[in-house]
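One protein chain is absent from this view; the other protein chains keep their places.
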Amino acid sequence: MTDVLARIEATIAARREATADKSYVASLFAKGRPVIARKLGEEAIELIVASLAQDHDAMTGEAADLVFHLMVLLADAGIAWDEVLARLQAREGTSGHAEKAARPQD
Amino acid sequence: MTDVLARIEATIAARREATADKSYVASLFAKGRPVIARKLGEEAIELIVASLAQDHDAMTGEAADLVFHLMVLLADAGIAWDEVLARLQAREGTSGHAEKAARPQD
Amino acid sequence: MTDVLARIEATIAARREATADKSYVASLFAKGRPVIARKLGEEAIELIVASLAQDHDAMTGEAADLVFHLMVLLADAGIAWDEVLARLQAREGTSGHAEKAARPQD
Partner (left out) sequence: MTDVLARIEATIAARREATADKSYVASLFAKGRPVIARKLGEEAIELIVASLAQDHDAMTGEAADLVFHLMVLLADAGIAWDEVLARLQAREGTSGHAEKAARPQD
């Protein structure tokens, strides 16, 4: 199951070359960063709404949508999924409260 | 690297039992679903902002934050990460435009 | 110009009675709170994206969309626009930092 994300990342990369009318991903790349970022935000909100409605099936679907659009956004910025995993790994072992205190504040 | 998410999922599950003053994750579970959902939304917005500022390092960090809080939200709902991967896998092979057309509309 | 919001509030209230296929507002009320809340979130994200693109014309339009959907959400909850204004008024004179410090934290 852990290969799913690697396969999706490869598929997203491959679709950069496709024509926008054939592929949803290609059409997102063609529209550009602001539209991709907006889609990510919309999926996050759909997940929030599903999670507050206690709708587990919808939550699972919206979480999948969010992860998918996150991977498109990362691909658009040339960031590999492994870089995100490496960042998460680097934090392992840091207690959450310590980690949070170490973050830049605003 | 692919084991990172599995380890984080296990850590999050283990921290449900911790006391809230010791663990950031335990404090999120103690605050409940609305606060966890809100945190997810805030991380999504921070990622959007970083992505529009073309700040790749910040994007990587915010993506990691988003994935982490997504896993906390899923854990709070009793949804395994594998269920989300299974949903993504089920969609593989579906062309994106077809997939999008098949989604329920509002 | 200040009467615009009062007129819009009255229009939104009137459209509660309309049939959903004739009125966008009536269709939102028919879909219910989660869909209205999601629309508000989408408009907020569109405004964020426009504001970071420094697109003032789009910002004005998205701000109008956000205010409009805010008024629909409030109407759906039976909250009058004047109640929101009263809350803002009550805070006038409080210095922002003091006000923020007084808010419940999580």
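In order of appearance the chains are A, B and C, and numbering begins at 1 in each one.
The rule is short, and it goes like this: a residue touches a chain if its C-beta (ideal position, glycine included) is under 8 Å from a C-beta of that chain, and two chains touch if they have at least 3 such contacts.
Small disclaimer: the values here were computed from a predicted structure and weren't measured.
Engineer: Please identify which of the visible chains the hidden chain touches across the whole complex.
Structural biologist: A, B, C
Engineer: Which residue, B:L5, B:A26 or B:I45, contacts the hidden chain when the whole complex is considered?
Structural biologist: Within the whole complex, the residue contacting the unshown chain is B:I45.
Engineer: For the chain left off this view, which of B:A37, B:L73 or B:L88 is in contact with it?
Structural biologist: Of the candidates B:A37, B:L73 or B:L88, B:A37 is in touch with the missing chain.
Engineer: List every residue of subunit C that touches the chain not included in the displayed model.
Structural biologist: Against the missing chain, subunit C presents residues 1-8, 11, 15, 22-25, 27, 33-34, 36-38, 40-41, 44-45, 47-48, 51-52, 54, 56, 59-61, 63-64, 66-68, 70, 73-74, 77-79, 82-89, 91-92, 95-97, 99-100.
Engineer: When the complex is taken as a whole, what residues of subunit A touch the one chain not shown?
Structural biologist: 31, 35, 41, 45, 48-49, 52-53, 106
Engineer: Applying the definition given at the start, please give the residues of subunit B touching the unseen chain.
Structural biologist: Residues of subunit B in touch with the missing chain: 34, 37-38, 41-42, 45-46, 48-49, 52-53.
The definition used in the following text is that only the chains that are shown with their structure count from here on.
Engineer: Subunit C and subunit B are one sequence twice: same or different residues at the contact, by the over-half rule?
Structural biologist: Both copies touch with mostly the same residues.
Engineer: With centres defined as the mean C-alpha position, give me the subunit B-subunit C separation in Å.
Structural biologist: Roughly 28 Å separates the two chain centres.
Engineer: Touching at least two other chains at once: which residues of subunit B meet that condition?
Structural biologist: Touching at least two other chains: 41, 45, 48, 52.
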